[in-house]
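Certain chains of the assembly are absent from this excerpt, and the rest are unmoved.
When the chains are written out, they are named A, B and C in that same order, and each has its own residue count from 1.
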Amino acid sequence: MSKINKSFGDVQVLNNAGITVKEKEIHALMGENGAGKSTLMKILTGVYSKDNGKILINGEEQEISSIKDSENKKIAFIHQELNVLNEMSIVDNMFLGKEHKNKFGLINKKSMINLAKGKLQLLGLDIDPNTLVKDISVGNQQLVEIAKALLMDAELIIMDEPTAALTSKEIDLLFSITRNLRDKGVSFIYISHRMEEIFELCDEITIMRDGKFIGQKKISETSFDEIVSMMVGYDLDERFPRIEREPGEVSLSVQNLTKKGRFENVNFDVRKGEILGFSGLMGSGRTDVMHAIFGSTNADSGKISIDGKEVKITSPIVAKKLGIGFITEDRKNEGLVLDFSVRDNTVLPSLLSFTKKKLIKDGEITKVVDEYIKKLNVRTASQSISVGKLSGGNQQKIVIAKWLITKPKILILDEPTRGVDVGAKKEIYEIINQLKQEGVAIIIVSSELPEILGICDRVGVMHEKKLVKIIDRKEATQEKIMEYATVGGI
Amino acid sequence: GGDSGEGSGGGEGKEKIALLMADLGNPFFHVLRDAVVNQGEELGYEVLVYDGQNDASKQPSQIEDALQKGVSAIIINPGDESSTANALEDAIAQEIPVVTVDRSVDVEGVLSYLVTDNLKGGKLVGEWLQEKMPEGGKVIHIEGVIGTAPQRERGGGFLSVIDPKENPDSKFEVIDTAVGDFSMAPAEAAMSDLLAKHDDIDVVFAQNDTMAVGVSRAIETAGRQDDGIVIIGFDGAKEAYDLIEQGKMSVTAVQDFEFIGSEAVKYVNDFLKDGTKPEEEVLVDVYMSDEK
Amino acid sequence: MNKFESVYRKYGTLIVLFVLIIIVSLINSKFLTMYNILNIFRQVSINGLIAFGMTFVILTGGIDLSVGAILGLSGMLLGLMVVAGIPDIVAIPTVLIIGALLGCFNGILISKLKLQAFIVTLATMTMFSGLTMIISDGIPAMGITKNAPVLDFFSQGSILGIPFPMFVLIFFYILLLILLQNTVFGRGVYAIGGNEEVARLSSLPTNRIKTLVYVISGAMSALAGVILTSRLSSSQPTAGTGFELDAIAAVVIGGTSLAGGRGRLFGTFIGILIIGVLNNGLNIIGVSAFYQQFIKGLVILFAIILDRKSSR
């Protein structure tokens, strides 16, 4: 692809973008949030049409005007957002639009199931293909999507942040399958914000910034710092900035918190000015614990105390009154009303504080939202564009701003940097550090070990619905955490 | 079908009469409409027809619209007795003659009420039945739209004669009542159900002919056309006469819509010409008919 | 206990149906006679056919308010054709095609112009009813089946003792069930209701599928119109008014989500039987007309609360 341009309305999103992928190659595509990576790939796969530019496949110029076109050219696309149908079975999802038919034109379930089983096993997924997708974990849903791409016998597979919801074990498996397929002649375009993965897996890298093609390198001939500076346009020194601070008194104390089937006997304290990390495999129950603390689901038993006083948190309304903020892991379904403006989203939990005689004071809201946009360095055209049009990293900052405005005493962040580029990640860490400085008690749930090790003061590890260990930062290592997370203890 | 109204282009010079019908969805009322329109044209008027679509709350707006168009008279077949009262008061205040047909309206100063006597009609049906079947029998009563005047009056009149609770002399027994909403499909369905329930039915009184047709069809479908069930309708519609001719129905109580329609126009015409006022209340009798 | 619970979860509304049947038959033994059972099937066939088509529409996340109006219009056209001397074997397929075309009109507006199904079909409902009035001049066509033996058979005939309307109902149930469960089209219907964007990205012909469900709904409504016309042996200009709500109620009672993507045709079948038994049962029991409506609403509410409880 070369010299691709694309505008949405007045905004030019791609400006001379391009990528060249050779046969038998895993090609990384990197760039900041909003650089245009997904858009470029959507043009290649017929989801959007380009304004101008050229697409060459095996040396010949091709027009790709529909999704079907790109499928016919043996291009498969695993989208950044999960694209599964929850109410359908795994096999039906995998074969959607490409069902096998028997001689009567009816669906041939048997042949589909056999094929599906094989592909799933290849991915280490030993589940009945008739299981409804909503009944499997998000990580497995992602694997189903990958299995779906494998079905196509594609010659080029595009993976847009495929590992955001996978465990390290699953990631390892995915990588080995990818390499395997590459050796058999399949090419890949691999989009990710995780540097470690790029170096582990890819052969080549193309970097984009602001919709432009910036450069192409061989992975073996480049370095972490070079890629980052090409991406962000300046040198990024430290990835995990941290500040040291003596923690204050215990702010939040959780005792024997239990919800049947979700988590058992969870015990921990967080102090003022302390960052407690939560590590563990996907589905180990971390998110469920946080929801219970926030009152968005109710635990069966256990005690929660804030500043030494026992509290009953029955709903998010109560939680907010007690000074708890919760940045949820699923931006799209739990964090933002995508149709709403940046401004309306930002003030959603704090509206009450902007009222006088029950009426909302819009002027004040505008001022405060502006202030936070500046403070968090959110890149947005204005307050009034809908938040769905922002790139992932900037959306995440809005979710954070949303809760910062409520001035929480306790802030829970669930996967706060999922899908966020390196530059923005660092900005988010800086915000977290500032809160720590101000004495907020902070809980961070994260599946990225470097992140957990980089910024937390203590790390709790969950394994199969239990909090098995809390490790002090000084003793914590990747190996140790993984050990607790996978087998529950040493 | 002379549903007018679209004549606004043609009849520049002609005086206009507004005719407000309660529900043209009921074909029987087309007889009334046609009678008014024909008589009106004969006497040189343009008749604007409004359809209340069986919704009493539509008619006040339609009166307002008619006044707006500068009609010289209003003939109204009201959906009920009082919905249009306020709107008609406005018309009367503008000295526009108002004749109500088939039903009355609770308002002062109407030129004339030309009303079918539904209560009397209901009684008449009962009396006809008593005469025809002195030994009594089992009766099913199919009612029209609940809450409308014809439903209450026809039913009330009928029951006052037939129902032993109201008339101890009656040898009849009302074994079931169902609602047919004055239309065919629900009447047919209800009758089908009641045919399952009762092995022994002597008489069915349907409060209008459309429902009577449905009843007859249900009996046919159930294969009980030879049970000798007496079916009575109300209105005097064409379809009733057809069934009577085929021997599938016994009798219908006729409302004389031809008479009512043309009389109404005549009253208006006389008044507009020289101020002659007709009798304020004209009750038009119903008669039983089993032949065309 | 666990076994019972899982049955209950899966067949919550089926239980409502059985309870209804038991209650009514205890009060009046006439309820469970063969005649009455066939009678109920004959009566539900009209709502049933419409509800089957509606199930497809609702599964895609749409809704079709124009079904009653399509029924009325095609019934009236049928009546006028037959009265005009066109043989019924010609007239019946003609109105079925017309019903499908009216549905296609809805479908194109909804899929191509991306308009909301609710308001499109509300508008076309008004238009189609208006058309019925215009072509009929508000006058019913009477005595239609006299010289139309095929048409007459549609309500009066029977095959192996099964009334023909019931036969039609079951035939289309099986046909549509296969279409929904075992064809690519059927998968597409569920996929669009589940998430239209996902369906599109899976290169399904979403517009075509969305149009087709309205075509099915239109054709089923026209077929129901044929049966009703045959039953009444006449075409009423106001026939079909309000039928859309009964059909939607049947679909939803049957557990299909109005949000689309989730539901089964079998559920709809139970739904129409619940409504049919309710209507028939209230008459058989002899509940006063004044109370019938209230009780009907209450039972529907009860059925969906039960369905809700059982599904979560």
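Annotations for the structure displayed:
As a working rule, contacts are C-beta pairs under 8 Å (C-beta built on N, C-alpha and C of every residue); 3 or more make two chains touch, one makes a residue touch a chain.
Here the structure is a predicted model, which is why all the values come from computation and not from measurement.
Written as a formula over the displayed labels, the complete complex corresponds to A x1, B x1, C x2.
Operating definition for what follows: only the chains that are shown with their structure count from here on.
Using CA-based centroids throughout, the chain positioned farthest away from subunit C is A. Nearest to the global CA centroid, when each chain is reduced to the mean of its CA atoms, is chain C. Chain centres here are Cα averages; for subunit A and subunit C they lie 45 Å apart. The mean-CA centres of subunit A and subunit B are about 71 angstrom from one another, to the nearest whole unit.
Of all the residues in subunit C, the ones that touch subunit B in their complex are 28, 30-31, 33, 35-36, 39, 42-43, 137-140, 142-143, 155-156, 228, 231-234, 236-239, 279-280, 283-284, 286, 288-290, 292. Of all residues in subunit C, those touching subunit A in their complex are 178, 182-184, 186-188, 190-191, 194-195, 197-204, 261-262. Considering their complex, residues 1, 3, 24-25, 27, 30, 143, 146, 176-179, 183-185, 188-190, 192-197, 210, 213-214, 217, 220-222, 238-239, 242 of subunit B touch subunit C.
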